[in-house]
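One chain of protein is taken out of this complex; the other chains stay put.
What follows is chain A.
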């Protein structure tokens, strides 16, 4: 049911782990639906994301989208990282089954949550970043279509 890329990122997840004293950390999802993602970011003085790590409780797609999301934001500026949408994560993974689309939304939310934490810690405002929804189920249901 999963693409080769999804299986690759599930079997060999990139950037699993924690960052000590991260610039920002965000946790999204809830155990009720069976998916929790935590993303750690290390952002340098120039606003470049030097390091991204994750921990995820969830299905194969949840692990793969977390892994891909960390890969996609690494080396990016904050503004560039904001452009890493759920669609971008899905495309990079060669698609997800319809019932797993919400995992990619969670990955997008995890990036936003970590950036929000960074902004709060540094008392800055990141343009275009809204307070993340910590519980993905508060958001609208993901569209039931194949990407």
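The criterion applied here is as follows: a residue touches a chain if its C-beta (ideal position, glycine included) is under 8 Å from a C-beta of that chain, and two chains touch if they have at least 3 such contacts; residues count from 1.
Heads up, the rule we're going with is that contacts and distances are computed from a predicted model.
The listed choices are "Na(+)/H(+) antiporter subunit C", "Cysteine desulfurase IscS", "Glycosyltransferase family 2 protein" or "ABC transporter permease"; the UniProt protein name belonging to the chain that is not shown reads "Cysteine desulfurase IscS". Among A:24, A:58 or A:132, only A:58 touches the chain left out of the display. For chain A, the residues touching the absent chain in the complete assembly are 10-11, 13, 16-18, 27, 31-38, 54-63, 99-100, 137.
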